[in-house]
Every structure is written in structure tokens, then in C-alpha cells.
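As you look at this complex, bear in mind that one protein chain is not there, while each of the others sits in place.
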Amino acid sequence: MPLFDVGQVVAALHEARDEWRDSQQRSREPGSREFPSREALAGVVESLKGVLFPMRLGPPELRHDSEDFYVGYTLDAALQSLLTQARLELRYMARHQPRPPEEIDTQAAEAVQSFAAALPGIRRLLDGDVLAAFQGDPAARSVDEVLLCYPGILAMIHHRLAHQLYGLGLPLLARITAELAHGQTGIDIHPGAKIDAGFFIDHGTGVVIGETAVIGKRVRIYQAVTLGAKRFPTDAEGNLQKGLPRHPVVEDDVVIYAGATILGRVTLGRGAVIGGNVWITDDVPAGASVSQASVQNAPPRHRA
Amino acid sequence: MPLFDVGQVVAALHEARDEWRDSQQRSREPGSREFPSREALAGVVESLKGVLFPMRLGPPELRHDSEDFYVGYTLDAALQSLLTQARLELRYMARHQPRPPEEIDTQAAEAVQSFAAALPGIRRLLDGDVLAAFQGDPAARSVDEVLLCYPGILAMIHHRLAHQLYGLGLPLLARITAELAHGQTGIDIHPGAKIDAGFFIDHGTGVVIGETAVIGKRVRIYQAVTLGAKRFPTDAEGNLQKGLPRHPVVEDDVVIYAGATILGRVTLGRGAVIGGNVWITDDVPAGASVSQASVQNAPPRHRA
Amino acid sequence: MPLFDVGQVVAALHEARDEWRDSQQRSREPGSREFPSREALAGVVESLKGVLFPMRLGPPELRHDSEDFYVGYTLDAALQSLLTQARLELRYMARHQPRPPEEIDTQAAEAVQSFAAALPGIRRLLDGDVLAAFQGDPAARSVDEVLLCYPGILAMIHHRLAHQLYGLGLPLLARITAELAHGQTGIDIHPGAKIDAGFFIDHGTGVVIGETAVIGKRVRIYQAVTLGAKRFPTDAEGNLQKGLPRHPVVEDDVVIYAGATILGRVTLGRGAVIGGNVWITDDVPAGASVSQASVQNAPPRHRA
Amino acid sequence: MPLFDVGQVVAALHEARDEWRDSQQRSREPGSREFPSREALAGVVESLKGVLFPMRLGPPELRHDSEDFYVGYTLDAALQSLLTQARLELRYMARHQPRPPEEIDTQAAEAVQSFAAALPGIRRLLDGDVLAAFQGDPAARSVDEVLLCYPGILAMIHHRLAHQLYGLGLPLLARITAELAHGQTGIDIHPGAKIDAGFFIDHGTGVVIGETAVIGKRVRIYQAVTLGAKRFPTDAEGNLQKGLPRHPVVEDDVVIYAGATILGRVTLGRGAVIGGNVWITDDVPAGASVSQASVQNAPPRHRA
Amino acid sequence: MPLFDVGQVVAALHEARDEWRDSQQRSREPGSREFPSREALAGVVESLKGVLFPMRLGPPELRHDSEDFYVGYTLDAALQSLLTQARLELRYMARHQPRPPEEIDTQAAEAVQSFAAALPGIRRLLDGDVLAAFQGDPAARSVDEVLLCYPGILAMIHHRLAHQLYGLGLPLLARITAELAHGQTGIDIHPGAKIDAGFFIDHGTGVVIGETAVIGKRVRIYQAVTLGAKRFPTDAEGNLQKGLPRHPVVEDDVVIYAGATILGRVTLGRGAVIGGNVWITDDVPAGASVSQASVQNAPPRHRA
Partner (left out) sequence: MPLFDVGQVVAALHEARDEWRDSQQRSREPGSREFPSREALAGVVESLKGVLFPMRLGPPELRHDSEDFYVGYTLDAALQSLLTQARLELRYMARHQPRPPEEIDTQAAEAVQSFAAALPGIRRLLDGDVLAAFQGDPAARSVDEVLLCYPGILAMIHHRLAHQLYGLGLPLLARITAELAHGQTGIDIHPGAKIDAGFFIDHGTGVVIGETAVIGKRVRIYQAVTLGAKRFPTDAEGNLQKGLPRHPVVEDDVVIYAGATILGRVTLGRGAVIGGNVWITDDVPAGASVSQASVQNAPPRHRA
């Protein structure tokens, strides 16, 4: 007698899958999986890191003389792979409203072309992020150390790529790109968040930045800061309404210390300083300094 | 003259190991290591993810036609490997109270048989968790996105497997399974915690759920929520008493916002809403809404 | 017509790199990258874990009889690799003030020799950390479980190695070592922090310990505790002043519960107990017990 | 000045490629390579070995209980991969005479379906080859040793698969399959050769069997035996004529000792025994025994 | 409709396996495969190469200072692995005549102990083979080149290990070891062959040396030389008789040029020189020189 009755478990699992597929009105789709691959996208992002910073994040044996060869070859292969993933996402999204395949392929190609064209600008933005980190952290010894060691920079490389994909109509690829950084750094930035130049996240574990957040220039935040939604807007029938602005606007030169929680579509005015662990659900005027004590005079109420 | 006197360091490390082994009253056990392997268990869990969700978490080239073949083969190999690890844990636990090897082998086999039989139920519970996440997050676009991208779902796949192992007398395997998810998601759920259907953790980094916590149906929690112990019960001689209920009971339909800390064997009543960052060490009645301000009227005292 | 005009993106990226290098007054350094490698250091640390705990963190098939052979061989290879990385760091640091290569090589060799000699002491300290965790956590079943499963122990293995490197004039290698643990555990300990024997971090996600923090014997802390700087000291021209003591001193036998934030060069006196989520910017006397409520009577003000 | 002027070599190589492509009247085909992949086919053959002999050539941990699961899953994936390669070969062959893609896809699918249906028969033939080797070699201890150690068996597994592909109109895939065995064993069997049941090659290095050779039942040959063509038939203009029978016919129960060379469309009659190193270009009657000395009486002449 | 009816092929393959197992009177052995693993043995041999020649065939970064550490650690692990394989072979051989498991384990342990003790002697023999190759080949530049590049030396490392295993009652492990070299070099030496010191094979492809061959000191042979059996002795019933001496005896200082074939239990006397391509089935006196022409005067007859 075999030790395990594998056949019986296989049958029961089969039944559980059928229940799920019925409940989701899924056809028993013949053929293979049609969904973007996390592994493939991880490969694309790794390649793009090398493309953006060849001498620092590219292969160790790379020499200046062949930088452009490396960039060209790696970029081409990465874009090809991204194109495949983009098609998979667009086809997946079209599964309920069938469209002609050529239309999807054209859209995918155009999105990847735009993405490629945006890379030099992304490199410039990231250079600014690196400088901001170097200038903002007394422990930083060089810009190279910042680029190679700081989890906040890793998160921003992923975010600036993910935000581009999000804007090009590829939200799933964007999300996967963001989650790859989340898993490695504990920093959770939704790819929809708009983040301007010179952004610096120190330490970073536990940071959460929501989909409709808007962040200005030269903003600095610390670990466990949340830029979240206060409540989810619902329509008359109580269904969640998606896509409405529901996260904070953070203006230029704001500093937010560790553990602060900013909820809802509030505005932190230019140059405001938000102390650690404070809880904010209202606008903060430009230049203001908010600390835990001052908040307690006007305790925010929060109902879910 | 060699650059390093490796021999001297080897001898000093040998001495340090001997001190430790003497202090732990360890024999200089001849033979090899007898302890479950983190790598082996990681392999088992990866296989089980594919077994539970073959078309989404299985190999990319898998087609519907051979789903059951894949599930059967992969499951059989995973259970074999799990059986080996289960024997290692049971032998390790028996190192102070020797038992006949056949008895241990029988116990290991029965545990793995029960574990196998529980898998279809675990798949159904996880389907419910996926649905809960999809319905609870306005940013979610499809159940597939939830399954593939959400760290909270990854943590729950590990937890539902780990909790089963824990209940079958394999706490070390359960712990390793949980820590594998903790390392990837920042979500730390003790395998002993009892979690009912439709559980959703959003963002998740910094969540801690203790060993004797009990969570009802359709509960939703956010990042950095702690369901912890207030103090550790000690007996007359001041020794820690293990296994007593010391973590919260969270009833059905409760929502706990980010950063809230609930400590001790308190009960959050059905449908209660706990605001962000609040600190709770007393029962909360069903249907109540607790926000930071309301708590401050009755500030909890906490002595360690 | 090719799908992507890769050549054009390559040229634009080239231009972006040139701008950056000009702005950083970098020569277009011919030749290859001269910077320590994260991958190489990860390999060194993995080897050293096996060297320190051969029967638990070494290869699974290792037997007692050949422990010293394994330790000697692995240690020698790890030190060689570390020496290569040490030279890279010292050369990199000397890029603005050229020094004779032999001088750098001698310094690197001496640093690695000192590092090797410190390993037996590090093993003894780590044994103490393991014991502290086992005694401090009611859920712990054995010292082996602690060593193999607890993220706090993983973080301390990295820290005790990183702190040694930091003290030997290799801050970049130290930082990379620390970030490797940060990425896996969410525990962010600056390699400069001084931590005495018997230190225990439970759960750990979100812990931040700053560069000049000083921690005594038998201290215990929980997840999301911050030992940070209140503000960065600046000189007359407003430049950040580096290296000044700016993080807390935590004396022997202190306990700090989850989410507590201690900022600035304050002292937590021997045996003090700091409650969860409290915010402290002043000294706490020995033996005191600080909870959230008691703090609120004298709310700390915090201005950045 | 860079050490190597890579750019110049790149340009010169580009020019050399252009010359070749011009000489071959190739368009500068845009897009990517369209040719079967040796690596992909090697993977298919490895999988098929496990499919044919699951408990001997499949994964070591496989158990009898899940043999069919393993076979089903592995076979399905292998056939998928083979289908992809079959399409690549058919498209490549159609590059000069374009055909509708659907027609090619249908042909590829039918070929792979036929191939799949032939596998059980191939297994039976190989069982016979194993038995023949076991019975024919006094050094063989068991059929398992034969299956796992004998290069002649490895060559025959490849050949029986390759011959099937050849017959299904996939000569390139067949050739690659054959060359994979040639590289490992030094046995070079053209996939076109027809080999009946119970064939045994001992030692094998240097064996060459040509495209139109026909081999009967229970034939045994030794290392360095050649069944080759005497001359290549040419047409009136002196062009090679392809596909004509030009290799020997070897009837049932023939034995050919090491180093013998049989050239041209000659027939070795049933039960003939060909001695080592002899050179034969004429028919050999059934039951005859040919040794070096007897041949020398009628020395064959050979003109190319 | 699925593209392939995998299920049907799986069933037909199942049937083919059943036929085979019935024909072999095999129980449908439950449980897993019990046969030595080619991969495992390849790992053992790779390790032993490093153990025998640490600075040349060991890891590239190895330094003299830690040679013994490396040798000890690697040897211990290799012997452990070999012990596992030895048990598998002995159990497999005992499948028809069951023996107590402890008896098998003791036999396996003793065999591996003897094998370990023989390694220093094997190293000395191989040093002699390297010197012989260096002295015998005008193209050799250094003993290091010989050790690293010559296929004949690779074949002899495998053979001297395989011959030891063969003598210790592990013919399957010996055979696998030999076939690993055969596949890489085209040199096929049966592990039973007795080869004395200072043996040199030049080029080597196609060399075959049979099970009962005996080779003296300082013998040199070239590619495609066969030391084979003339015919297989059969008993009264026509069954092959195994184990009888049936291959040549080659005395000290003999040279055999390329392509020569020596068959049967004949003796090549001390210092004989055998010309290329000659065919010998009779004794050759000491000091004789045999070339193709001289042989043709007395053409050997060969009947199978």
C-alpha cells in the first residue's frame, strides 16, 4: 500500500479548482497561462538597472570602452522581453472585451517604444535622487555608496520605472515592478504615485505611499511614514469607487519624520516639517512645523 | 610566512565551540547534523504553491490538459521531502527522551498524510482570502493580480500551510515556513495563530500576529498592526509559562487600521473598527469604533 | 524598419551619463569598475556564518569529524575574498588622495588579519545573543530553533561582523554587510552602533538603530523600535557635522517595547522599561517604567 | 587610450558577415533567429528519457506511486517544447517556398502527435536492445547496469527517437538529436538508418552508420565499425545525387567485429560474421565468416 | 479538444513498462529507486580529483596554506557520499539474495575505508603516469600541462580510482566511474584491467582495454589501440562464461602504435614494439618489433 494516496488529493484539489473557476464564471480555458511573469519582469528590471547605471549596477567586468555596446545589447534584449510581457498584460486585460490581436500588438509596441524613450530622463531623475540622499544623510560617504547600498534608492529605481509603465497603460507590469522592490526593501510605493525630483527615503522599512499621492521636489521622508487614504469613497450602492484622488499632496521641500501617518487628500504645504509618529488628516500650511504634542491639542478623529 | 594564520583562528573557534557545547551539556555528537533544513522546506513550500494554484503559481509552460499530472507528480515529491523533514524534527525533539525510531517514523508519516488530506480545504480558504483582498482594495484590478502580487496573500499561503504543520505536531517546520514569508513580506504571523476565512492584510510590512491570537471571519488589517502579548505570564518561581492564551481575540468583520497595537487576551467585538495607531489593552465592544482621540480619554497604562 | 531605435536611446543615455560625470568632476575613468562587490561580500558573509556555526549554518552533510577541516578551508577562502574587497574599498577611498599601492595593500592585509583574530570572540558574543533570545521568548523551543529561525539573530550575526569591519576602517564593507541583513529581516542596524552582550530583538521588522547608539548588556527590544537622531548637528555654515554622538545610550537590562521611538543622545538608565509606541527625547532614570499614558502628561515636543 | 580597439574589430566582423550574407543571397533578415535550438532539443530528449524509463532515467526521488503523474506532466511539457522546435524547422525549410503559417502549424502538430503515439513502441524496442546487450556482453551484471552505463544504449535511445523524427519530416531535429549522442559517445548513427530490434553496439567509439543503412534483427557490432558509402553517386553534370541507397544492408543475426569497414549498397547475409578490421565492398553470403586473411585473397579495390 | 492526448500515451507507456517488469519477474517494487546515481558519483570523482591534486585540480582560489584543510573537508564529504552509493550498490546486488542490512552497511563502510587508505598510493601512481606522458611526448611543455590537458591522464585518474572500487567489490560504481571518463575522452578502460606504473596513452580516442587485461610498467599506447577478447568462452550449454582471463598480457616497456588490435589471452613480451594497425592474436616474443608487413606473412585468422 502506498504511503500517500496522492491520487485522492489530486482529485480533491481538482474539484476545489473547478468550484473556484465556476464561481468566477471562468471557462476551463484550454491552452496555457496568459499572464505576465514575475520572473521575466524581474529579469527586465535587473537589465534596466545595468542599462541606467552600467559602471555601477552592470556586470563587474564592464569597462568604459564598451559601455555603449553593453547598454545597446542589454537594452535591446530587455525591451524585447518587456514587449512580450506587455502583450500578455494587454491580452489579459482584453479577455472580457476581445480586441483584434494586431491592435493589441501595436499598443504594446508603442508603449514599449515610449518607455524606451523615457529612460534617459529617468536616469537624470535618479541622479537627482542619489544626490538628495547623499546630501541629506550625514552617514553617507559617497554617491557611489548611496547608489549601491541605500534601499531608498533601490525603491526609487523601481518606482520611476514602474510609474512610467503605469502611465503607459500597463498597471500590472508596474505593480509587479513595485512589489519586487517592496519585497527587498519593505518600502511600498504604489506605481501610480507622482514623485518629483530629488526625493529621499531614509531607512525606509514600513513606508507606504498610495496610488494618488503627489510629492513635490526635494521631499525627504523616513521609515514607517504612511501617505494613505482616509477612507474609500463609495458610490450610492456602497461599491468602492476606484481612481478618485484619495492620498496626500506633499509640496516641495517637505520633511516627514519616521512613523508619521498622513491620511486622505490633504496638502502638506511647501517646506512643512512633520514630526515623528504624528497623525495628520487635515491640511498643514506651508512652512509649519507639526510635532506630536501640537497635534494632541487637536486630536484627529478617524472613523473607518 | 603566510598572510593569515588560519590554523590559529581555527583552533580558537574550536575552543569557542567546545565552551558552548559544554555549557549546553551537549555530547560532542558524532555524525552529522540532525535538524530540519530551511532550504529543503523552502523547496517544499514552492512546490505546494504550484500544487495549490497550478495555472498561476506553477511552471509557466503548464497547460490545462496536464494540470493533474503536474499536481500529482509535484505533490508526491513534495510530500516525500516533507516526510524527511518531519522525521528530522521529530527525532530532534526526541533527543532528550529517546523513542523507538519506528514510532517516530509512523508519527511522521501520519502527520504528512493528514497534511496532504488538508490541502484541498486550504485551497478553498485561500480562494476566500483572495476574494476578500480583491473586494477590499480599490486598487485591485483582478483576482489574478491579487494572487500574484499581494504580499498579504503570500503571507497567508505560508500561514495556512504553517498552521496545519503546527497543529500536526511539527512546530519547527511550521516556524521555518512562517519565517520564509516573514523575510519576503515583513509580515510576521506565528504559525499557532488561528485565522478564519476571508482574511485580508493590506500592504502588510510590520504586521505581527502572536501565537495564541484568534481571528474571525472577514477580518481586514493594515500594515504595522500588532496583535501581541501584554506581558508574559510567569509561575511562582518567575519562570515564563508557555502556551497560555496571551494574544487578542478578533471577532468577525473587524477592521484594524495601520499601526494599531492590540495587546493581551482582549476581545475586539464583532464588527468593531480600530483606528490607525491606537493602543488597546482592553476589550472593545461589538460594533464600536475606536480612534486615536477617543482612546486618549482613557489612556491605557502599560507596564512591562 | 526596426521596432525600437535602440541606437538613439543608447546615445541619449550616454549623454545623461556624461552630464552626471561632468557634474561630479569625474574623469571618464578608463578601465574597469573599482568598487567593492555586493555579491562578493554576500559570499564572504555566507561563508563566515558556516565558519562560526559549522554544524548549524555550514553545509548539511558536514560531520563533526571534519569540522575543523571545513572551518579552515572555508575561512581561508573567505579571508582571501574579503582581502580583495578590502583593497577595493581602500583604493576607492584613496581616489582623491592618492597613496602608494603597497601602503593600501598592507593596510588591507592588517585589517583582515585583525578581523580574523576577532572571530572567536564574535562567536562567543553570538552564543550569548542566542541564549538571550531563548530565555526571553516563551515561544522558543530550543537554542537551535533560535539560531536557525530568528531574524533578530540573523541581523546580529551580520551586525557583529559589520561592526568589526567598521572599526577596522572598512565602513563600506560594513555597510554592505548590514544592508544584506536589512533586506532580509527589515532590521536596520548601522554598523557603527556599539552593542554589548546578550542582545535580543524580537520580531524585528522596522527596527532602526543609529550609527552612534550605545547598547549595554542584556538589552531586549521589539519590532519597530527606533534608536535615532533627533536632529542633525550643523556647523556655523549649516553643513551637516558628521560623526558626533547623536543617538541614544541604552544601559544594561533595559527593555524597549514595540514601536517606541528614542531620539537623540539621551540615556535610558539601567533596567528601565520603555512601553510600546512611546516617544522619548529625554533621559530616563534607571529602573523607571515609561508607558504611553505617563508620557502624555509631559508630551515631548519635537522640532526638526 | 583603450587597450583594445573593439570598435574596429566589430566593424570588420560586420563587414565579413555582410560578405557572407551577400554571397548567400540572404536578405538582411530583420527580426530574430528562426532555427531550431540545440539546447531546447537537448531538454526535450532528457525529458523523454525520463518518460521512457521513469524509475531509471527519471528524477532520483521518483516513486512508483507517482510514475504516471511524472510521465504525464513531463511528456506534456516535452511535446509542447518539441512542437515549438518542429514549427521552427518547418518554417526554416519553407523560407524559399513560402507556405501559409497555419499549414505549417498543422503539419507540426500532426508530426508531434504521431511522434507521441510512437513512444510506447520505442520503449519496447529499447527494452529489446537492453536485453541484447545484457545477453551479448559477458561483463554485464544486470539490465539496469546496461541501461545506465552503456554508451551503446544511450546512442540507441537517441537514434530510435531521431529516426522517428526523421520519418516525420523533421530531419534537422533528428540530426541534432543524433549529434547530441555522437558528442557523448563517439557513436555516429545517421537518423535515417533503419535498425530493427535487438541491436547491440559494444564499446562503440568510432562507429559510423550511414543514412540509408538497413540493419536487421539481433545484429551486434563493435567499436570503430563503419557502415558507409563507397562513393557518392553523381548525375550527368557531376552533381551529388541525394537520397539514393548507398549504405550496406545487414541482415538478421550478423556480427561485425571492431574496426571492420563495410562500404556501399552491399548485403551482409543472415548470420554472417565479419572479422575485425576487414574491409568489405561486396556482398557476403548468409552464414559466411569473413576474416582479415580471407579477405586478402581478394583484396578489394577502392577508388574515390 | 486538447492538442495531444497525453493520457492515452501515458497509459500505453504504463502498459509497456508492465510488460517489461513481468518479463523480468520484477515485483512492482513500491517505494523509490535503489540504484547508484551517476550524478552523485560524478560529484565524488570531481572531489577526489581535487583531493589528489589540490593546487591543480582543486578550486582556483586555493592557497598552499590551506591545502590540508581543503583536502580534509573535501575528502570527508566525498567519502560520505561514496559510502551512500556503496550501500546502494550492495543492496541492489543483494536484491535476489537478501542479507541483513547491518551486514551490508558494514561491508560498505569497510570498502570505503580501504578505498580512502589507498588514495595516497594512487596519487603516487598518477604522478608516475604524468611523468611518463611528459617524457614520452615531444609536444609536452610541462608536467602541469600534461595533468591539465591530456585526455590520457584524465582517463587514468578515473581508471585508478575505478580499479580500486572494482577490487573492493563495487563493480557498478567502478563501471560508472570508467564510463564518465569514456564519455569525455573516447578512452574505454574496463575497471578490471590491471595497469602498472608509468602508463601513457597518447591522443587516446578509440582505445579499448578489456576486463582481464594486464599491463606492465612503462607501457605506452596510442589512439585506437584495442586490447580485446578473441572470443567469449562458453560452457557446455553455450552460456557465456564470465570472469575467465580473455584479454592480453602486456609486459614492461612495450609500445603499441595507433590502431593496433591485440586479441585474446596472448602475451606481448617485455620491450616489444607493435606497429600501427597490426592485428595480433598470438604471443609476441620479448624485444620483437611487429609491423604491418611482417604480420601479413602470417595472416591471423579470426573466427567469432
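First chain written, first letter: the chains are A, B, C, D and E, and each begins at residue 1.
FYI, contacts are C-beta pairs under 8 Å (C-beta built on N, C-alpha and C of every residue); 3 or more make two chains touch, one makes a residue touch a chain.
Predicted, not measured: the structure shown is a model, and the values here were computed from it.
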item: Given A:D5, A:E19, A:E46 or A:D65, the one touching the chain that is not displayed; value: A:D65
item: Identified contact with the non-displayed chain, of E:D5, E:E19 or E:D127; value: E:D127
item: Of D:E179, D:D252 or D:D283, the one touching the omitted chain in the full complex; value: D:E179
item: Residues from subunit D at the interface with the omitted partner, ascending; value: 3-7, 9-10, 12-17, 19-20, 23-24, 28-33, 35, 37-39, 92-93, 171-172, 175-176, 179, 182-183, 186, 188, 190, 192, 205-206, 208, 211, 224, 226, 228, 232, 240-242, 259, 261, 263, 277, 279, 296, 299-304
item: Touching residues (missing chain, whole complex) on subunit A; value: 59, 61-63, 65-66, 68-74, 76-77, 80-81
item: Interface residues of subunit E (partner: the chain not displayed); value: 51-52, 54-56, 60-65, 67-68, 71-72, 75-76, 79, 83, 109, 112-113, 116-117, 119-120, 123-124, 127, 138-139, 141-145, 148-151, 184-186, 203, 205-206, 223-224, 255, 257-259, 273, 275-277, 289, 291-294, 296
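Convention: only the chains that are shown with their structure count from here on.
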item: Set of subunit B residues in contact with two or more other chains; value: 3-4, 6, 10, 32, 61-66, 68-69, 71-72, 75-76, 80, 186, 205-206, 224, 259, 277, 296
